[in-house]
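Here the complex is missing one protein chain, while the rest keep their positions.
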Amino acid sequence: MSEKLLQVEQLQTEFTKDKQKIRILHGVNFHINKGEVIGLVGESGCGKSLTSLSIMGLFKGTSGEITGGHIRFNGQDITSLNVNEMRKMRGKQIAMIFQEPMTSLNPVMKIGEQLMEPIRIHLNLNKKQAKEHAISMLKKVGIARPDEVINEYPHQLSGGMRQRVMIAMAMSCNPNLLIADEPTTALDVTIQAQILELMKQLQQQEDMSILLITHDLGIVAEMCDRVVVMYAGRVVEEANVFDLFEEPKHPYTRGLIGSVPKIGDKRDKLDSIKGNVPDPSDMPIGCKFAPRCTQVMPICLEAEPTSIMLENDRLCSCWLYDHERGEMHV
Amino acid sequence: GDSEKGQKGSDKEIVIAVNENFISMDPHNTGDTNSNSVQSAMLEGLLGFDSDGQITTVLAEDYSVSENALEYTFKLNQGIKFHDGEEFNAEAVKVNIERIMKDESLRLNSRGFNLITSVDILGDYEIKVTLKTPYSAMLTRFSVAKMLSPKLIKENSDDIPKSPVGTGPFKFVEWVQGDHLTVERYDDYWKKGERVKKITYKPVPENGSRIAMLKTGEASVIYPLPAQNLQELEGNKDIIVSKIPSTIARYVSINTMKEPFDDVRIRQAFNYAVDKNAYIKVVNSGFGLPLDSVIPSKTLYYVKQDVYEQNIEKAKELLKEAGFENGFTAEIWGNTNSDTMKGMQFIQQQLKEIGVTVEIKSMEEGTLSDEIFGAQTPEEAKLQMWYVSWSSYASDVTNATKPLFHSESIPPNSANTAYYKNTEVDSWMNEANSTGDATKQAELYEKIQSTIYKDAPWIFLGVDELLVGTRSDIEGIYVDPTGGINVSDANFK
Amino acid sequence: MFQYILKRIIEMIPLLLVVSILTFLFIHMIPGDPARLVAGKDATLEDVNRVSIELGLDQPIWKQYVTFMGNLFKGDLGTSLKTGLPVSNMFADRFMPSIYLTLLSMGWALVIGLIIGTLSAVFKNKWPDHLGMVTAVSGISLPGFWLGLILIQIFSVQLGWFPTGGAEGWKSYVLPSITLGAGIMSMLARFTRSSLLETLKADFIRTGRAKGLKESSVLTKHALRNSLIPVVTIAGLQFGFLLGGSVVVETVFSFPGMGRLLIDSIAFRDYPVIQSALLLFSIEFILVNLIVDILYSTLNPKIQYE
Amino acid sequence: MSNKLLKVTGIRKSFEIPSGILGKKKILKAVNDVSFEIMEGQTFSLVGESGCGKSTTGRLVSRLLTPSEGEIWIDGEEISQKKESQLKKMRQKVQMIFQDPYASLNPRMKVRDIIAEPLLIHTKLSKLEQQRLVSEILKVVGLNESHADRYAHEFSGGQRQRIGIARALIMKPRLIIADEPVSALDVSIQSQILNLLKDLQSEYNITYLFISHDLSVVEHISDYIGVMYLGTIVESGPKDAIFSNPQHPYTKALLSSVPIPDPKLRKERIILKGDLPSPMNPPAGCPFHTRCPVSMEMCKTIVPKVTQVALDNHFVSCHLMSS
């Protein structure tokens, strides 16, 4: 097995509301190897973005905090870093692309200025060098007239261009890990295809690791090496991308894959997972998916399953596979 | 000029802070005390006022009035030069008097002068003025009308309101609108004496700020010194406070033609209801004298009357006799000045004691003036009571009575807002005006005062005492009863 | 940009014409007869009538207006009824001090208001926020004369640092501008706070942090600039208060400004002065709004003008 | 049942874009000669990239905008130039579902009031009566009574979109214009909503104008499809024809861009170059030629004509076809 770049171990993250702590992440475990593209999927609200924010340590302005577990980056526990050390890490070693390209850029600042900020901080370049670097980054992400674009404002760019700027910004300091939180949700299919293509290229050129967060299984299938499926703040399944689509183990994963309309699919009605993601402050006892599960068993309503290692290094938390539980549960 | 007239004195400058902006430096067109004060540093008249407000000679060496009170002859002082080098002589006087007579734009001070039929130069330094009809206040008018350089009048009359040229102890330097006006010692002044080098007059409307300036020494003299702040200066050895009885009468005029005020008992009851000492204490912070006649005590021919001492019982009785045992509701008007507001509230409180409910209606000046003078006949008048003050030159008893009590002065014609009409009083006033005989006038004014005081067309309240604050290193500055500041001998000790 | 500004300035002309007619009618309509006020209480009816003719007040109102405007186009603002001085002369010494005072007050109020507002937003519901609130509320509810006199007591009488009044040298501007700016500072602080609280929720703030920016840079470079638009609006609004509301300050600090002149002139119904001052204020106001609009588009590049 | 419920012929809409401070206005042709028709009870979908004019078309049909040219017939009535006051009746028949379930619900109103709003505007029903209808409709869209007293932000995206659908349904409309009703939603929720829309259609015979950029969704729900590019419909036809026999290079690129949820089917795609050209200065000739992988010389100058591909109403505007 290749070298582990990032290890997330038993990550717990909580928000405080009305003086009450609400736990959103309940012991999230996964790891990313060097040069690997990991997909993090799950329904809205299951904690995907929160996982990435926990890795980045970006809780300022919210009541969120990490209350348990470790995040190791290159072996170093980054949850114990102080504010300044963490700040130096951000943008340089771990960079992030946010869900909303439309609002994630400062509307009143020129593209160039925004792009040069991390370059100047982390690479210690002077203004002129930083500008050159910024232009070269824009070129790399396929922006046609970079020397003009740096003097434009975000609203003068199309959504696709903005997202490319975000990518250029994130990649500008050559991070080891790129966290891409739904980088294309806001984009059109044709632009989306361009962006994904671009990310793939860059990832291969720079030997970067990517944590790709999405709920679009199509993108996962296109891009990822390994997939982590989350539900209600827990990892419910983790597997190689081929295995996962070939034979999803967890009923939730199965439900997800079943609900995707596929071109050429003649079904009159799509499969769908009934109901909604439970409210974090009002979780069912037992397996959190049980109320929506088509294969629910009595035990599911009483106790929460733990992660079970199945064949091919896959992991799954479901009572259905309890009989396969070997020695090595995580 | 450093001959015997040579002026020495300190090279230091002083600042005098007053409460309002100066309006105009045209001495022939000025109605406000502060402008007058500043002008008096630069300009002089044939006659002037002494510290008691009575008439003395200034540029005139001597004067005489004919028996029939129509001819005024002046002998002038010689060797006096205006600040611009022009000589002061009979010709200069004539130019000045004719300006006042003829220039239509001088709307304020032409009074009296419009009665002049001829100005005759009797010699280089002697001049005679002849009137159409007698006017007993004419000497006062001559004191008020200050002399300007004839050159200025002839050649640069547009500059008069901005930068006058006279014969006074100080000459004009600059006037920054709204900020200050500076005058400088005139070294060729015709009277001897040591004076400061420069005087800067500053309008400082805020009482507290004026006091602060005096305390910090930014101002050497402040006038008026707000009485309510006097306490702040207690024990301050650097500051001297002087108190001057004024010619400012404070009163409430009562519309004697309006029911129920047409009943003298009601008006007297009002007078009995008011405690004059309390009035002075509360409204004037303890500085002032009861108004014990129709005119202030400093005014010519003043005779003290029997004061309506506060007597609630008597007041109630009078009301009862007049048929208002249970009181009634009345309205008092006044401007928006905070002193006026205070005064009106005081009246309200006092009349409440005798069961009269007073409604206070304070109005902005312009509106108030429209309300009062908009009434073309006494019947139209809505005015019931007016809280107001009146001030005239101590020497000018005519102005202290005629506009206020003569039936010809009933609004809109003039300020008889008591709508007081007494044919006897009218004829006494006319008679006093047309004689040059002082004893006769004194007699007539005694009758006028006692008659009106008994008729009580006013609630007689008080006479202000003026307060001046001076730094203790300054001398030679005094304030006269009309509030004019005299600086001709201003100097450091 | 230049053409736009030019267009706006040309647009002012008809607007000012309408304004001049309206104000002319308005001030002649309100009660109060300048002739009576000028002549004085003891004036006889005859005196008053004479003054009235002399001042041209017996003319029909449209004629008076035409005369006024005719003179205005010749650059002559007329002659004050009260002082007999040319109006331009009365304005000359007061106009610039008024402008300086206004700008100075606005300047410090903006800076301090922004600082207080920012600290309040950053430390929402902590002590700096509470302190900011108390300061802002004090600023708005303390009457100007009180603050002014207290400042004079402390800084002029006790410490002797600044003069009690006047308009000579920068020192004499300090206390009046503090007094005048206090209310504006308060408004600005409150609006900065609320606007910044909104901005701090925006996604691009998180982007800034994710780049590894210092918190202070995030705040100043990213958050503040995006919060300025409402602040600029309020600042523009407050100019009205500055222009008209400086009377108290001018009184307390015996400051030679336009505010008191206008108020005194109103008391005397000094029509030419009132009329000219109002036109001047209108011009100032329209210019301020133009500047606000230009600021909008520099602060927010999305805002463009037709 | 071949009643044409909606017929749109040759509508155009341009916006004046103030540009710069100099005052020259630019013209943006957002919709440029669009025609289509929908039979009652059927679904017509508009697909295309962001900014190609889909929403504008939808807003023209719902008369939130007034077309500068062209006719819009709804249920036999021409409404393209009617005044707001004359549209009230039409507004009862036509309802919209918006793209963004977050932004299209007033955050300060309770769900109950949001759903009842059309009733309040168009009917004189009593409060009680309104609430009864609200409760009913909530059940229809799969929410329950207890949801009615909450605010929109307390719901998940899917639930919010149900609220939007409930609001559109409560007037029992004939035509629903659904502007990207599922693109903001999770796959799991998306399938729920798509199923719901289909169920409602078969139950109440509702006609949909369905706007989307997601071809897999469109395939699932439509009867007919129109592919838009830069304000014009470049290809239109029955669903099967478009999917099995796409003619226009843009349609082909769109189809190939859709990521397929099967890692084994990773494929070479037609990746279009560049971004959508600015509609303010659209390219001359065929609007697609700047990005077209098979563009020819003539495409740069000559606007292609609409040609019929096969018998079954399949039209395309491309020089490859017409030549």
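A, B, C and D are the chain letters, set down in written order, and residue numbers restart from 1 in every chain.
Just so we're on the same page, a contact is a pair of C-beta atoms (placed from the backbone, for glycine too) under 8 Å apart; a residue touches a chain by one contact, two chains touch by 3 or more.
The rule is simple: contacts and distances are computed from a predicted model.
One chain of this complex is left out of the view, and of "Acyl-CoA dehydrogenase", "Heme exporter protein C", "Oxaloacetate decarboxylase beta chain" or "Glutathione transport system permease protein GsiD", the protein name its UniProt record gives is "Glutathione transport system permease protein GsiD". Although one chain is not drawn, the whole complex shows that of D:14, D:195 or D:212 it is D:195 that touches it. Contact with the undisplayed chain is limited, among B:231, B:329, B:423 or B:439, to B:231. The chain that is not drawn here is touched, among residues C:107, C:143 or C:160, by C:143.
Among the residues C:186, C:199, C:254 or C:276, only C:186 touches the chain that is left out of the figure. Of B:25, B:55, B:176 or B:211, it is B:211 that touches the chain left out of the display. Even with one chain removed from view, chain B keeps its contact list with that chain: residues 207-208, 211, 226, 228-232, 275, 278, 281-282, 336, 338, 341-342, 344-346, 348-349, 359-364, 366-367.
The set of chain D residues touching the chain not shown comprises 59, 62, 64, 87-88, 91-92, 95-96, 98-100, 103-109, 117-118, 121-122, 136-137, 139-147, 149-151, 153-154, 164, 167, 172, 192, 195-196, 199-200, 203-204.
Seen from chain C, the chain kept out of the figure touches residues 15, 19, 22-23, 26-27, 29-32, 125, 133-134, 136-138, 140-143, 145-146, 149, 153, 183, 186-187, 190-191, 194, 230, 233-234, 237, 239-240, 243-244, 262-263, 266, 274, 278, 281-282, 284-286, 289.
One rule holds for everything that comes next: only the chains that are shown with their structure count from here on.
Distance from the chain B centre to the chain D centre is 87 Å, each centre being the mean of its Cα atoms. Touching chain C in their complex are the following residues of chain B: 17, 21, 23-24, 26, 29, 31, 104-105, 107-108, 111, 161-162, 176-180, 202-206, 208-209, 212-213, 215-216, 218, 364-367, 369-371, 373-374, 388, 390, 392, 399, 403, 409, 412-415. Against chain C, the residues of chain A that register as touching in their complex are 56, 58, 60-61, 87-92, 95-96, 98-100, 103-109, 117-118, 121-122, 153, 155-156, 166, 169. The touching residues of chain D, counted against chain A in their complex, run 49-51, 156-159, 185-192, 194-195, 198, 213-217, 219-220, 243, 253-266, 269, 271-272, 274-276.
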